[in-house]
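For this depiction, one protein chain was excluded, whereas all remaining protein chains were kept in their positions.
Here is subunit A:
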C-alpha cells in the first residue's frame, strides 16, 4: 500500500530534538562550557576562526559546541553569522614585524637577530599518550622571555638587504583590498584575493596540495624562511579623528617561504616567496598556504602550469570546505525526479537492445 511521504515538519522537529539530545550526551556529566572549549581546545577554535574568517574566540567556541566538535560544521555556523555583520571599514594592514613573538623559527639561518624561539609547539614532544591528562593534575607556570615586547626583525628583511629575495611589492595607493565574501570571484584573480581565498581555504585540502608540490607535482624548492606566531595590533583609520585607533590584538601565524628562482633576461637571480597568514596558531595551515601561494604564482614567473597546485581555477574553486561539503552532501537530498528520467531511458535502451538481440538470433 502506498503511503505518501507526509509529515516532513514533524520529522524535522523530531530530528532536531534528537540532535540536541545527542549533543548533550550523558546528563550525569557536567555540560562543557564555552570558556573550557576556548581555553582547552584552543587550536580547534583557531581553525574555526581562520576558515570562517571571523576572529571571535567565544563565538567560535560556541560553534564548536553547537556542532558537536564537527569543525567544518562549526566553520559554517560562524560564517553564516559573519555574513550578516555590517562592514564599517577596512583596518590598516597588520604589521607582523611588530608582533609580540610567542614562537619564531627559521630553517634558513642557524642563528639570527631575535633568535629562534620554539614557543608552544608539539614539534619535539614524543607522541606518547599522557595518562596525567586523565586527571586535573597541576601544571607549572611557563618560563617567559624577558624581552617579550621587543620587535623581532623578519627574515625576509635580512635577505632583502642583499637584494637576494623579491621585495614585498607595491600596491597602487588607491588600491582597495578585495573582499571575496562581497564580490563575485573572477579568474584570473589578483593575488590579494587569492590569498584571501587560501586563508579561509580548507586546511586539509591545502595541506595535500602543498604536499603534492613537494613530491614533484609543481616543485618550488621551498625553505621555511620564517614562521612566527604571536599577537599583533589591529588598527582602524578613523577619518573623523585623522589617525588610526587600535581595535585590539589578534593572534596570527605567519609563514614566509623562500623559494628558488633562476632569474631571467629581465631580472637577476633572486629568491621568490610564498606567503601564508592565518588567524590563531596554525603552522600546518600557514605553511601549506605559503606553498600553494608560491605554486599559484607559476605563470607570474613565466613557468608552465603542469600540476594541480599551480592551477588557479582548480585550487581556488575547490578550496572552500563549506562549499565543498554542501555540494557533496546535497547528493543525499531527493533526486528521484531525475533518477526516474534516467530509469526510463535505461529501460528503453535495454528494451531496444533485447529486441535487436532477438532479431539477430532469429536471423542466424
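Here is the rule we use: a residue touches a chain if its C-beta (ideal position, glycine included) is under 8 Å from a C-beta of that chain, and two chains touch if they have at least 3 such contacts; residues count from 1.
We adopt the following convention: contacts and distances are computed from a predicted model.
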Answer for the undisplayed chain, UniProt naming, from "ABC transporter ATP-binding protein", "Phosphonate transport system permease protein", "Alpha-D-ribose 1-methylphosphonate 5-phosphate C-P lyase" or "Lrp/AsnC family transcriptional regulator", is "Alpha-D-ribose 1-methylphosphonate 5-phosphate C-P lyase"
For the chain not shown, which residue from A:17, A:246, A:340 or A:357 touches it across the whole complex? A:340
Among A:22, A:110, A:135 or A:182, which residue is in touch with the absent chain? A:182
Over the whole complex, note the residues of subunit A touching the chain we left out. 1-2, 4-9, 11-12, 76, 79-80, 82-84, 86, 181-188, 313, 317, 322-323, 325-331, 333-338, 340-345, 349, 352
